[in-house]
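With one protein chain held back, the other chains of the complex are shown just where they sit.
Going by the order they are written in, the chains are A, B and C; count residues from 1 in each one.
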Amino acid sequence: MQRIGVFVCHCGTNIAATVDVKRVVEAAAKEPGVVHAEDYQYMCSEAGQLKIREAIEQKHLTGIVVCSCSPRMHENTFRQAAKRAGINPYMVEIANIREHCSWIHKDIEEATEKAVILARAAIAKVMLNAPLTPGTSQVVKRALVIGGGIAGIQTALDIADAGYEVDIVEKTPSIGGRMSQLDKTFPTLDCSACILTPKMVEAAAHEKITIYTYSEVEKVSGFVGDFHVDIRKKARSVDMSKCTGCGVCQEKCPSRKTPNEFNRGLNTRSAIYTPFAQAIPNVPVIDREHCTKFKTGKCGVCAKVCQAGAIDYDQQDEIITVDYGAIVVATGFDTIKLDKYDEYAYNQSPDVITSLELERIMNAAGPTKGHLERMSDHKPPKSMVFIQCVGSRCADKRGKSYCSKICCMYTAKHAMLIRDKYPDVDVTVFYIDVRTPGKNFDEFYRRAVEEYGVHYIKGQVGKVAPQGDKLLVQAADLLDNKQIRMETDMVVLATAIEPNPDVRKIATMLTASIDTNNFLTESHAKLRPVESPTAGIFLSGVCQGPKDIPETVAQAGAAAVKVVGLLAKDHLVTNPCTAKADPIFCNGCSTCEKVCPYGAISYEDQLVNDHGIRETRRVAVVNSALCQGCGACTVACPSGAMDLQGFSNRQILAEVDAICR
Amino acid sequence: MQKVDMAKADRLREMSGVNTRKCMKCGKCSASCPAYEEMDIRPHQFVSYVESGDIEPLLESKSIWKCLSCFACVERCPRDVKPAKLIEAVRQMVVRQRGGNYLSPNEVPELLNEELPQQLLASAFRKYSK
Amino acid sequence: MQVENTEFRPKIVAFCCNWCSYAGADLAGSSRLAYPADVKIIRVPCSCRVNPMFILRAFQRGADGVILCGCHPGDCHYTTGNYYARRRMTLLFSMLDYLGVENGRTRVEWVSAAEGVKFSTTMNEFVAKIHELGENVRLEDLRCKG
Partner (left out) sequence: MVYSYYPGCTLKNKAQDLDRYARMSAEALGFTLQEIEEWQCCGAVYPLASDEIATKLSAVRALNDAKEKGQDLVTLCSACHHVIKRVNDDMQNVEDIRTRANNYLKLEEPYEGETKVLHYLEVLRDRVGFDTIKEKVTHPLTGRKIGAYYGCMLLRPSSIMAFDEPENPTIMEDFIRALGAEPVVYPYRNECCGGYVSLKDKPLAGTMVDRVMESAVCHGAEELITACPLCLYNLRNSGSAKKVPVTYLTEILAEALGLLPEKEAEGGAEHAEG
């Protein structure tokens, strides 16, 4: 017979303000099987846990129910407390009377009544709990980082420096990511390449780091500690072991009409190319879609000019399978498409550009060799307008609901750099709010205004109209309460950023949770910001939410520490809430095997004692190391032989009964 | 001292279906408005005046006769606030009151000319009077 | 003398998967997004853990509505569990409708861990629907009535 203790937490006033905890205690005490019930200010505190421990020891409790916050918060805390008091940690159930009750209801009567019912359901369930013992599983001492931007590079470096093997998988021909496209960085105006390139080189040279560029993750199976990942190494058409990176092939390639992605399509590149001069690896790829040799069979210039004989038109995609203990997602971002913002004339005038395009124009290696000029007539502008919040903070379907966070600062940077280098260019910034929290950030923005004379006008732009060789900007000045209609030479749009569109596919492969904006969800918004709710998956950089370079680097380091913490373990404790077949009822029909996503179910001949009849039968056996405890098999099983430990049929039915009582 | 009339503000919100709280005060409505220069109270101010219950100035504003219902503000508003509908609601509130008509049939003959399309009269009457 | 309370307080059981919808409900809670107290949540590891038997039992014991929440299609923590759930529930709900438990009393909804607002609006809508349909008596086992 179970002896149950019930512990009701006040959570300060978080619960006690809307739930009459005393009444919950009284009601719980009357439930059959309950031999102890009490309440306390903070059950999760040392003192609270001590109360649980004392009650278990003194009243010889066999199971406990804690009525408190979400089990996602403190289930483990209370399981450990129970364990220290000498009972099995799986003899603990949580009634969530905070997130699911006190925080959403105002009426005390109503909330208390609901809390009592939730407590009853938990008591009914715990009465049927059985002690469970977790198994263990191995940890592959190798990590995978998906994405080779600054986030991925930093994470990989930190993991590698701790002594673990780490692989970077990067989709494009080079690591470097968005940061390699930037000209200068705020708030110190360091040259982006100058601070990024050493890190790229370090990653490439690190003996613990393997870099797979021009590669993509194709398939992921397994689970924390033991993931199996298929990586597609796309055919480069260039033999990496032979290429010397001399660059002659790129110079001689006759097909030069492909929009240059690295320069955001502002100029063109050859069909065989490295994205930028400092690319790592410094080995070109052939863009087969645009290569004449691949399109018509007639060309082959690159093969002819290559002294090293590295060109290989017959190279095939290669798929390698590697095992990893942990996976870090660092897939980064792109700017949104501006097709739905044609009031800013982005599609109507080449002189309306995005901020990222301006980075390329300002960069010495960019399409204009660093000269600030209009893309229409290559004349230097005399006046420039910056528009903030293009696509950010939008409640409509056109844009993104969130603040992209980095735009206020990079716009101040652009404005300042232009005023510094071209003092005769008049710069106006239209803003809704200037958001510059961060060390030396607001000072930076103020410098743009006070020292560099950038005009900041509070008010959004309504329309940009090409007029002759000028752009007519129509805007509101909310502080002066007037409408501005001004001519300018260039308009720069602070375009909203969004997670790299590929991330959804990757999230699905990893079964990592993702939000409606395609940002990966962290396990806890405040306390577990670099972990995905899926064990063994970690988040680094903008794939989790908008952030600037310093924040990205900090988060990359944090993710690396979490990975190292995982890889340092000799083995992992597995979830004991796994499926289990009752050989008496199992008829070996193989239905469960078909629905198991993990291949955890097999069949073996067992000697079964069915009410005195002893016979050998083919029955299902669950490999508890592979089973992840989803329960699909339990419902599929036609004979009711399969059940899930910790969430058994009887337990859930008991909860249903308690709720509907 | 400004007179706060929340009952009228609520009535305007109801008539227009506009949720004034969604406004983030970016001013894009006023930036887009082609009749801005003619207005004494500007489109973005209509939203904040209603939000604060300051209705009397709106009822007396000449802006309500200047708004063209061209919907540029509605189309471009990033918060889906629809200022034009709010201005229309104020106009309705005025013309529904006795004597609030801005156009009387007596005026019409002198406004007519040879080419004037019927829809101009029809729409002006719809906009300006009960 | 006790005055009988005639106000209809529906009994509603919500099965929520641990990874998405239960977390979505937690987010609704921490964001203080209210929905009626009539909704009681049962945590299951995955929507595919919900056996039709659980839902039948709920109606048998007098539930007025049952809602099953899982991860969005393609986002299941266990890869495919929500697809199984969807198929099973489609069958079950049409059978229940045939038995007189109207389609409005049963619902499957996908709520991610980030969709606190959706969780709350879904529950508000669902409870409103149950109020519209009134008390459920069709499948109730009168033997269970005390």
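One rule holds in what follows: a residue touches a chain if its C-beta (ideal position, glycine included) is under 8 Å from a C-beta of that chain, and two chains touch if they have at least 3 such contacts.
Nothing here was measured: the structure is a model prediction, and the numbers come from that model.
Note that the undisplayed chain, when the full complex is considered, contacts A, B. Contact with the chain not shown here comes from a single listed residue; of A:264, A:374 or A:463, that residue is A:463.
Considering the complete assembly, subunit A touches the hidden chain via residues 339, 341-343, 345, 347-348, 463-468, 472. For subunit B, the residues touching the chain absent from view are 14-17, 34-35, 37-38, 65-66, 68-72, 74-75, 84-85, 88-89, 92, 102-103, 111, 113, 115-124, 126-128.
One rule holds for everything that comes next: only the chains that are shown with their structure count from here on.
The chain pair with more C-beta contacts between its two chains, of A-B and A-C, is A-C.
The distance from the centre of subunit A to the centre of subunit B, each centre being the mean of the chain's C-alpha atoms, comes to 46 Å. Distance between subunit A and subunit C, defined via averaged C-alpha coordinates, is recorded as 30 Å. In subunit A, no position touches at least two other chains. The set of subunit B residues that touch two or more partner chains is empty.
Only residues 70-72, 96, 98-101, 103-107, 110-111, 113-114, 117-118, 121, 507-508, 511, 513-516, 521, 533-534, 577, 595, 597, 628-632, 634-636, 644, 647, 649, 652-653, 655-657, 659-661 of subunit A touch subunit C when the two sit together in their complex. Those residues of subunit A that touch subunit B in the shared complex are 343, 389, 393-396, 398-399, 432, 458-463, 474-476, 478, 481, 483-484. Interface residues of subunit C, counted against subunit A in their complex, comprise 11, 13, 18-20, 22-23, 25-26, 28-30, 32-35, 37, 40-46, 48-54, 57-58, 61-63, 71, 74-81, 84, 88, 112-115, 120.
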